[in-house]
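Heads up, one of the protein chains got dropped from this complex, but the rest are sitting where they should.
Letters A, B and C name the chains as they come in the text, with residue numbers starting at 1 for each one.
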Amino acid sequence: MAGNTFGHILRLTTYGESHGVSVGGILDGVPAGLTLDIEKIQLDLDRRKPGQSAIVTQRKESDTIRFKSGIFEGKTTGMPIAFEVVNADQKSKDYGHIKGKYRPSHADYTYDEKYGHRDYRGGGRSSARETVSWVAAGAIAKQIIPFIQIKAYTFSVGTLQLSDDQNYNLEQVESNIVRCPDQDIADKMIAHIKTVRKNGDTVGGQVKCVVEHVPIGLGDPVFEKLQANLAKAMLSINAVKGFEYGSGFSGTQLYGSQHNDIFEESGRTKTNHSGGIQGGISNGMPIYFKVAFKPVATLMQSQRSIDQSHQAVEITGKGRHDPCVVPRAIPIVEAMTALVLADAYLSHKTTQV
Amino acid sequence: MAGNTFGHILRLTTYGESHGVSVGGILDGVPAGLTLDIEKIQLDLDRRKPGQSAIVTQRKESDTIRFKSGIFEGKTTGMPIAFEVVNADQKSKDYGHIKGKYRPSHADYTYDEKYGHRDYRGGGRSSARETVSWVAAGAIAKQIIPFIQIKAYTFSVGTLQLSDDQNYNLEQVESNIVRCPDQDIADKMIAHIKTVRKNGDTVGGQVKCVVEHVPIGLGDPVFEKLQANLAKAMLSINAVKGFEYGSGFSGTQLYGSQHNDIFEESGRTKTNHSGGIQGGISNGMPIYFKVAFKPVATLMQSQRSIDQSHQAVEITGKGRHDPCVVPRAIPIVEAMTALVLADAYLSHKTTQV
Amino acid sequence: MAGNTFGHILRLTTYGESHGVSVGGILDGVPAGLTLDIEKIQLDLDRRKPGQSAIVTQRKESDTIRFKSGIFEGKTTGMPIAFEVVNADQKSKDYGHIKGKYRPSHADYTYDEKYGHRDYRGGGRSSARETVSWVAAGAIAKQIIPFIQIKAYTFSVGTLQLSDDQNYNLEQVESNIVRCPDQDIADKMIAHIKTVRKNGDTVGGQVKCVVEHVPIGLGDPVFEKLQANLAKAMLSINAVKGFEYGSGFSGTQLYGSQHNDIFEESGRTKTNHSGGIQGGISNGMPIYFKVAFKPVATLMQSQRSIDQSHQAVEITGKGRHDPCVVPRAIPIVEAMTALVLADAYLSHKTTQV
Partner (left out) sequence: MAGNTFGHILRLTTYGESHGVSVGGILDGVPAGLTLDIEKIQLDLDRRKPGQSAIVTQRKESDTIRFKSGIFEGKTTGMPIAFEVVNADQKSKDYGHIKGKYRPSHADYTYDEKYGHRDYRGGGRSSARETVSWVAAGAIAKQIIPFIQIKAYTFSVGTLQLSDDQNYNLEQVESNIVRCPDQDIADKMIAHIKTVRKNGDTVGGQVKCVVEHVPIGLGDPVFEKLQANLAKAMLSINAVKGFEYGSGFSGTQLYGSQHNDIFEESGRTKTNHSGGIQGGISNGMPIYFKVAFKPVATLMQSQRSIDQSHQAVEITGKGRHDPCVVPRAIPIVEAMTALVLADAYLSHKTTQV
C-alpha cells in the first residue's frame, strides 16, 4: 500500500523523482477564502534550494513553483491546490556510473528489493529533492495558521552545538548561511562544514524547532496526539534518526518532583518540560523539539560496496552533494511542522458543535 | 476529528476510560485462517498489568481478556476481532478529591479546554489503562508475523543505564521485575525505584527495543516509512518524550565516512548505524530503537496547582501509582512495534502483482 | 484490506457475528458536550428488532444496548462511544444442517472462497443482524444533527406501491406494522406479506426516504459528494440492489427544459428534480431517494444447491426469517442516512476558517 499522502483533513499527496520531469503535489483541504501570499511560498523554497550558499550542494535549480488549481483571483477556493516544480538541472549522466551499484547507506538496495524495478537516477523518489513539495505545501499550511509562529534553526553540527538553557534571538537565524542564531558558533559551524567538504566527507547535526502562539486544544488522542504526528512528520524526512520534544531523552534522568510543570493561575506553567503538549493536546505553552540528522551518505571518497549481482565494487560519489544537510533542512522541518499543526487546527473544529 | 484508530491495513480502534465499564477495541484486517494462541495474548497482558511486582502500582486488576468476534473454531475468520477487558478494581472515589483540580503535567487541563466536558475519574481516557487494548492487539499482531522477533527491555532508570556497545542476553529480560537483561544493573534499578517510591516521588527511564528477522521490504515511502510509523507509535504512548533509531542522536556527531554501513556480499552490512531501515524500508538487518519515558506525573507528595476557576490549590496523589513506568512499558513498546510491523507486512503484499 | 469502518470524521467501526457473543461497535468522532437521549437510541433498535410484529421474523431478541465509554454524566465527552448488544436468542443448531452447504443467493459461497474459513452459523457476519450496530450508531448520529428530519417508509412491496406524485403524511408511517403512510395500501401490503409467508416464499420492495431541513453546503466534491456517500451507505445494506435520488431513473426520459429546477428568489427551487443536491452539495431543498430491496434469499421451501465439494444437495430454510425485509429496513435506511449526513455536517466545519 503506497504511502504518498500526509495528513487527514489537510492532505498532501506528492509525486516525482529527482531526475524525472518535475516534482510536485496536490494539497487538499485548504479552507476556502484565504488570500495566499505566493511570494512567501517561493521564499521558503528559496531557503531550501540547492546552490544558495557556499556550504551546500552547488547544483543550480531555480525551483520556481507553478500553481495549477485551487486559487482564483488570488484566493483559495476550497478546491485542491496542485503545484509543480520542474527539474531543471538534473544531470542524469552523473548517475550512469552507479546504475546497478548499491551506494552504502542509501535506499538503492531496499528499493530494488521491494519494488524489483527502480529509477536509479539521483535516487529517484528516495532523493531529498522530494522535499521541495513538502516545503511548498508547508508554506501554504503556514498561511492557514498565520497566528502560529514556527521557527527552526541549526542546533548542532557534529559536536559543535548550542545550549538548551540559553535564549537565542531567533530573528538572527537567517542572518548566516548555516542558520544558527549564535553568530560565533555559526562561524565555527561554517568553517567546520567547509573542512568536511574539502575532505570529501559529510557531517551530521541537529535542528531545533520552537513553535509559539499555539492555541490550546490541538491534537487528537489517543492515536493522533500532536507529538505523535510531529514525530511521524520528522522521521519522514530523509536522514532523520531521532526526535525528542520537551525534556526529551534528558528528562528520563529527572524525578517527577523536578519534571512536573507547575501551573500559574493564568493556566500557563512555570516550567515547560512538557514541551507545550499534555496528553497529546497543545496546552498553550511553546512547543519545542529537536530532530537528529545523520551525516549525508554520499561521499566524495571511494567506498567499497556491492552491485546488483552482489559482487564487490568500488563506488565514488559524483555530482554535487551537501556536506551537511542541516542548513537546508531548516525550512523542511518548519514545513512539516506547519502541515501537522494546520491539520490539527482544522481537525479541532469538529470537536464540539 | 477524533483519532482512536491506528494503522492502515491492520487497524486498531479502541475505546474506554480507566474508570468506565471496560476498555477494549476492535482489530480489523487480521488475515483469515490464523490459529490464534489466546494464552500468549493473556501473557502479554499479564506482563503489563498492575500489581505484578513490588515496584509497580499495587492496583489489582486481573485484566482478563474476552473476545467477542472474528475467531471461529480457534481460527481467525478475516472478520474484525473485538475484545474487552473489564475494569475491575477502579476506585473512583480515589479521584473525588481531584474533580475540578488540574494535576500538574497531566492531561486534565488540556482535555477540559479541548472538549469542555471530561471524565475526571482516573484520567478517563488519558489514563495509561488505555494501553491494555494496545497490548492485546499487539499480541495478535505478533501472531501475524511469527517469524519476526521483537524484544524490548529496560535500558535505563534515571541515570542508571546499560551500554549501547555491549551485547545483552535478551532471554534474561523477564528474569527480573525491572525487565533489564543485566542482573547487576537490574538490582540497582530495583533498589532505586523502591527508594523513589518511598520518597513519594517518581523517576523516568528509557526502553530499548530490538527487532530481528525482519523481511527486507517493509515500509512505504515517502509518508509511511517504517521509522516514521514506529516513531508515531512510540510517541503515542503516554509519558514518551523521545524516539531514536539506529545511530540516533549520537549519530549526528559522526562523519559520513564513519557512519555509512558498508555492504557485505550477502547484502547485509558490516555495521548497522542505519538501524535496519534504509529509505524508509527494512533492509533485513536488525531494527533497534530507544524510547524516552519521563517520570510519572502523579506524586505521593503535595504539589501546588490550580482548579477549574484558575484558583491556586494544593493537590496530593491518592490511589496507587507507578513510581517508574518503564518496567510495565516493555510489553507496550513491543505491542506497538508489532502493530506497525504487521501492518507494513500486509501492506507490502500489494507492492507487486 | 478489511472494511469494517464507515465514515470519515464520524466513523463507525463494527464487529460481531449473528451467532457470536454479541454485535456492537465503536462510534468515533461524536462531538463533546451532547446530551444523549438513550431512550431514543433504544427506540430505533426496537423498530429494527425481530419479533416486533406478525409480518417479521419471530426470533426473540431484546436487543438491549449497553454503552461502554464516551458518555459521562449523560453527556458525550468527545471520546469514542463503544456499545454492545448481546446475542440472546441465537439457535445455532438451526444452522447445523447447512454447515458445508451453500444457500442460494447467500454469501456462504463467496465468504468461503474469499476467506477459506467461515463462521457458518446464521450467516456469521454476513447476517443482517450486523445492522443492529448501524441503527445504534445512526440513532446517535441523529442527535448530532437534531435539526435535520429523516423519514423513511415502505414505498412498495412486490408490485403494490405508492405514488411518487402524492404527498403522504409521514407522521403515519409508524401507525402500521408495514410502515407505509397510506393505510389502504398498507393493509394490502400486510395481507400480501402474510400470504407470501404462508407459501414459504419471500418478496422484495422499495424504501423511500425524505430528509428535510438539511443545511445548505453538506457534501464534499468531487469524491465525497453527498449523493455518492448516500449511495454507498444504501448499497452497504444487505439485499439492496439499487439507489436513485431526485428524478432518478425516470428522469433519464426527460428533456433538460423539463428537468431543470428553476430558482425562486429565496434560493429555493420551484421543482426538485435535483433531489436536494447540486454538484454533490446539499442545496437546502428536501433530499429524497429510493432504495430497492430484493426478496430475502432464505425460503421455507426446498431448493437445489451445492455443498463445499460442489456436490448437488437439497436445502430447506429452518429457523425464523423475514418474508419481506422492508418493514424492518426502515430504521436501517434512516440510520445510514443519519451517519452520512452527520459526517458531512462535521466535515463542512473545516471548509472555511
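In this text, contacts are C-beta pairs under 8 Å (C-beta built on N, C-alpha and C of every residue); 3 or more make two chains touch, one makes a residue touch a chain.
Since this is a predicted model, take the numbers as computed values, not measurements.
Visitor: Where the complex has a chain not shown, which of C:E113, C:D164 or C:D187 is the residue touching it?
Guide: Considering all chains, including the one not shown, the answer is C:E113.
Visitor: Touching the left-out chain: which of C:G74, C:P146 or C:G267?
Guide: C:G267
Visitor: Need a quick check: the contact residues on chain A for the chain that isn't drawn.
Guide: Within chain A, the residues touching the omitted chain are 1-5, 9, 11, 13-17, 20-26, 28-30, 32-33, 66-70, 72-73, 75-82, 84, 114-119, 124-125, 346.
Visitor: To test your reading of the contact rule: which positions on chain C touch the chain that is missing from view?
Guide: 1-6, 8-9, 14, 102, 104-107, 109-111, 113-116, 125-126, 130, 156, 158-159, 196, 201-206, 216-217, 220-225, 227-236, 238, 240-249, 251-267, 269, 273-275, 277-283, 290, 292-299, 301, 303-306, 310-312, 347-348, 350-352
Visitor: So that we can see where the missing chain sits, which residues of chain B does it touch?
Guide: Touch set of chain B with respect to the missing chain: 1, 9, 29, 31-34, 78, 144, 346-347, 349-353.
FYI, only the chains that are shown with their structure count from here on.
Visitor: In terms of residue numbering, is the interface formed by chain A and chain C classified as same (over half shared) or different (under half shared)?
Guide: Interface between chain A and chain C is built from largely the same residues.
Visitor: If I average the C-alpha coordinates per chain and also across every protein chain shown, which chain's average lies closest to the global one?
Guide: B
Visitor: I'd like the Å distance between the centres of chain A and chain C, where a centre is the mean of that chain's Cα atoms.
Guide: A distance of 46 Å separates the two centres.
Visitor: Hunt down the residues of chain B that sit against at least two other chains at once, touch-wise.
Guide: In chain B, residues 1-5, 9, 14, 114-116, 125 touch at least two other chains, as defined above.
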